[in-house]
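I have a structure I would like to understand better, so I am pasting it below and will then ask my questions one at a time.
Only one protein chain is missing; all other protein chains are in place.
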Amino acid sequence: MPRHTIDDLDLPAGKRARLYRLLYQHGPGHGLGMFLPIDQGLEHGPRDFFPNPAAADPDFQLRLAEEANFSAVAFQIGIAEKYMNRYAGRVPLILKLNGKTEIPSDAEALSPVNASVEDAVKLGADAVGYTLYVGSPAQDRDFEQLRRVREDANRLGMPLVVWSYPRGKYVNEKGGQLTSWAIEYAARVAMELGADVVKVNLPENQPETVKQTPAPYNAQNYDEEEAVRRVVEAAGKTLVLVSGGSRVDEESVIQKARLSVRCGATGIIFGRNIWQRPWPEAVALTHRIQNIMLEEAGVLAAAGAR
Amino acid sequence: MPRHTIDDLDLPAGKRARLYRLLYQHGPGHGLGMFLPIDQGLEHGPRDFFPNPAAADPDFQLRLAEEANFSAVAFQIGIAEKYMNRYAGRVPLILKLNGKTEIPSDAEALSPVNASVEDAVKLGADAVGYTLYVGSPAQDRDFEQLRRVREDANRLGMPLVVWSYPRGKYVNEKGGQLTSWAIEYAARVAMELGADVVKVNLPENQPETVKQTPAPYNAQNYDEEEAVRRVVEAAGKTLVLVSGGSRVDEESVIQKARLSVRCGATGIIFGRNIWQRPWPEAVALTHRIQNIMLEEAGVLAAAGAR
Amino acid sequence: MPRHTIDDLDLPAGKRARLYRLLYQHGPGHGLGMFLPIDQGLEHGPRDFFPNPAAADPDFQLRLAEEANFSAVAFQIGIAEKYMNRYAGRVPLILKLNGKTEIPSDAEALSPVNASVEDAVKLGADAVGYTLYVGSPAQDRDFEQLRRVREDANRLGMPLVVWSYPRGKYVNEKGGQLTSWAIEYAARVAMELGADVVKVNLPENQPETVKQTPAPYNAQNYDEEEAVRRVVEAAGKTLVLVSGGSRVDEESVIQKARLSVRCGATGIIFGRNIWQRPWPEAVALTHRIQNIMLEEAGVLAAAGAR
Amino acid sequence: MPRHTIDDLDLPAGKRARLYRLLYQHGPGHGLGMFLPIDQGLEHGPRDFFPNPAAADPDFQLRLAEEANFSAVAFQIGIAEKYMNRYAGRVPLILKLNGKTEIPSDAEALSPVNASVEDAVKLGADAVGYTLYVGSPAQDRDFEQLRRVREDANRLGMPLVVWSYPRGKYVNEKGGQLTSWAIEYAARVAMELGADVVKVNLPENQPETVKQTPAPYNAQNYDEEEAVRRVVEAAGKTLVLVSGGSRVDEESVIQKARLSVRCGATGIIFGRNIWQRPWPEAVALTHRIQNIMLEEAGVLAAAGAR
Partner (left out) sequence: MPRHTIDDLDLPAGKRARLYRLLYQHGPGHGLGMFLPIDQGLEHGPRDFFPNPAAADPDFQLRLAEEANFSAVAFQIGIAEKYMNRYAGRVPLILKLNGKTEIPSDAEALSPVNASVEDAVKLGADAVGYTLYVGSPAQDRDFEQLRRVREDANRLGMPLVVWSYPRGKYVNEKGGQLTSWAIEYAARVAMELGADVVKVNLPENQPETVKQTPAPYNAQNYDEEEAVRRVVEAAGKTLVLVSGGSRVDEESVIQKARLSVRCGATGIIFGRNIWQRPWPEAVALTHRIQNIMLEEAGVLAAAGAR
């Protein structure tokens, strides 16, 4: 399956220059991206820092992003203003423009905007991030928020990365957030609403959840690769980044990266699976992943038989 | 029944030039229109692409629109930005300005705006589309959204096509979305609120739904042609496009197009009934339909006895 | 009881010029007005056109307004844009700026704005109309909408006609929409919030509804003339127009017009009672009414004993 | 207890000039004020005009304000536009910027804004009035409304008079609107949010309501003077006006005015207690009250032993 590149998107110069920086001049390069998010402090709270307390200090991730060569970091305005200065120019930034705590119920999820595309420009960011909760009862307000972000991003030549997540009580009634139905739908919506890049979870189709999804999804039985390819196809020309989710063992992390690239994704955005590990382990794992990505993309010869 | 034309509407030059392009310079012409929508990826999700997986790529519909000569395509900003460039000037565009997923309940339906009339101008579109949910408890916000779209469309000379659909819990209590009462009401509302063109479903009056409608509709028994004519009349001078709905057999599709034109509609807007068919079938059906439309409109001699 | 005139209102030149046109240069004149509304297509739906199907075409009412000499027509922007052009200058227009369908429940009624005072200016209208639902739980949004309309109307010298209707669940609990209490309150509110002209229903005090109204109204027993006079007084200097409501027999229509003028109203605004009748009947009735109005106002000698 | 004066407030010139007009150049003067409100037609409806039907015509109160020498009248924009012209310059105006009907439940009370500070300037008003419902579940919208009014008032040098009333379901659960706790809290809130002048009710502490208030109020037992002094103190430097409430006998009215001035209030704002009386009685009572106020303030020698 051919991977979409920034050449496939009819991008104006500003968006193109910035995405080029992320996908060719930092990280694995060659049109691939490996991103390091730290939005968990807001989204999940400090409980995510227990496995590796050093990671509570954003400087940990920024150093890691520089030394292990990530394509960019992604976080909120407050971290950007207080921690980016010494990494400016050396570590690209995706400024996350919205976010919420996990404390209230997710039944009517909405992620309020707390920063602007102009803030991103001022901070020298190379993209903005927006979380869209596809299927939430609050989709009207969500679409309107996204519209304003998209308009500003277009006006200022800033790439728009959409964290596109099925969410809310109606998604829960239809098999939950992780079915192929829900994730493909979310990828398509992000593409139709103007995402340049979309961040998705990989499907985990369980028999009991699949049968709650709308026809004909409720009768499908995709294998792992097929499921991932379908998500990438659902996003159309929008470039796809695969989320890492909660921490798993190292081989599973690597397998997820390999699978993503093999199935046409542009890259990965792994947070907890990287920075919940201690420094040397995090650096080494990052290098292994980037090598695997380049191998799968045919840039590097494979180190051995798979 | 005489068909309204753009001469009947007191249009300013910009609206007139653009509607002329759609109704005389592309598609069947002669004041008739045949439009190809791809808003199903957002409105229904990727489940609609199962009958013809190739159609998940918007390039499929765009090629089809060019080769089979549609009056225009209709879709969201994200598709327009990423797929229209190579068809610019060759395939006219109706930029759909709002949309929603089908995941939340429709009881209080509202379709949030995700693009502007200025976006449409920038993309070289010849009309904008807006979905109005007539009868929804959210009608106050819907009317306000439509008002702003109408004002911008008037300011910029952009024709306004209203997808006018009865919807919401109160419509369900009064016989549902498909009675003559509901559809005529929707057509009238679109006209009164400023639509240049209105897209409607055809009525399907069932005895059990008809009797739930307000008097005197609950005592009527319209035949098919009468029902369609009444909808066209309810729209007044606003030009009427008939929706295709879900896929049916080829003869039913053709019959719907014939009936629409016979009863005074300006044209049809068929999506799934076209692009859920494989390429050669889709092209051939489109040609058959356009011939039938021209025949019914008295432009072509009928090929044989009906 | 003396009738208020535009001299009693401290009007700026623009409002004065426009109201003069309506009350002295068209219709019965001599400070009296007889208006023809077509907002029923939006407010009630096409069911109102069954008694006289010809009236579904707004051109019917416009011709009628011209030939039978109404003071003005009143309708929504969509009708104005598509049907007024050939009557421009010959039939004055009150552009109705808000409206809603009758499909949702009226428990929390609000009539959303769908056009602006600037639209009215652009269309050459001589007044704008706004429906205020007095007592609705949504009164906060209603007052805010009205405020913006009033400000624009003041800025542009456009007379403001308020359709002031008691409405909503709390009104229903206190005797409903037609008691003297409810209608006098509605008239007063319109005056206090800045209406130049107020359109009201006439009270219909039933013993069982009267006793649900707040003291001391619950102990009153007004005769018909007294009830009408009290409404006119409650409006203060704001000029009063009396609504026609649903169709009744011709003598009742005439009696309502006579009573209104006798009790100090500036005029009437009758829709269904006029245009639900066939053309010759509608024209003849209009002439009879205007004669009665002039008689009651002392302009014409009465044709005979009443 | 010393009475605060406009010297104690750090006022810019515009506010100072206007308050000087109200408190030194009209009404009792000497820093005292006696105001005549007519917001009852909106707040309570025409039922308040039954005791004195002449008062339904705002000209009644305006003549009274001029002849009996009130410090100012207070009413809504619609009355101001239609009735003030002939009294301009002779009777000062407090333009009331918000208001509501009493028809909906007060459980979530909010008084929507229907006019602007600029309207007040245009009408030559010397202050604006705003009703704040302290403790209402809608306090977030109320505070935001008040903020905008305060900003405009500061920008234009217009004194801000806050009608500060405890209201809503949570107030009802804590002893209701008339306890010392509720009224002192309301006075303090108005001061902290920027009122130049605050209008309050006098406390009526009943044993059964007092015990529902928060500690330590639930254990207090204030005599009448102490209760009034505490309210004046709670308002800090903000000048205090005492409301009249519903009509009571003449001696009670006079006693309320006397008590207010004795306890440090700047004045009174009595509506129904004045204009629900017939003309000669209303004029005479006003003169008696003003004399008492001046006596209590030490400006006039007391006419006799109290």
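When the chains are written out, they are named A, B, C and D in that same order, and each has its own residue count from 1.
To be clear about the criterion, contacts are C-beta pairs under 8 Å (C-beta built on N, C-alpha and C of every residue); 3 or more make two chains touch, one makes a residue touch a chain.
The shown structure was predicted, so the numbers you read here are calculated from the model rather than taken from an experiment.
Taking every chain of the complex into account, the omitted one touches A, D. Only one of D:V128, D:A195 or D:L259 touches the absent chain when the whole complex is considered: D:A195. Only one residue in the set D:E67, D:D140 or D:E225 touches the chain that does not appear here, and it is D:D140. For the chain missing from the display, the contacting residue among D:E118, D:E151 or D:E281 is D:E151, taking the whole complex into account. Remark: the residues of chain A touching the chain excluded from display are 41-42, 45-47, 50, 56-58, 75-79, 81-83, 85, 99-101, 103-105, 110, 112-116, 119, 141. Even with one chain removed from view, chain D keeps its contact list with that chain: residues 9-10, 134-137, 139-144, 146-147, 150-151, 166, 168, 170-171, 174, 181, 184-185, 188-195, 214-217, 233-234, 236-238.
Criterion: only the chains that are shown with their structure count from here on.
Counting only chains that touch, the fewest steps needed to get from chain B to chain D is 2. By the document's definition of touch, chain A and chain D have no common neighbour. At the interface between chain C and chain D, two copies of one sequence, fewer than half of the residue numbers in use appear on both sides, so the contact is built from largely different positions.
To fit its Cα atoms onto chain B, chain A must turn through 70 degrees, a value rounded to the nearest 5. Here the CA centre of chain A is 58 Å from the CA centre of chain C. Among all residues of chain C, those that touch two or more other chains are 141. Viewed as a contact network, the protein chains form an open path, each link joining two chains that touch.
By the document's touch criterion, interfaces exist between A-B, B-C, C-D.
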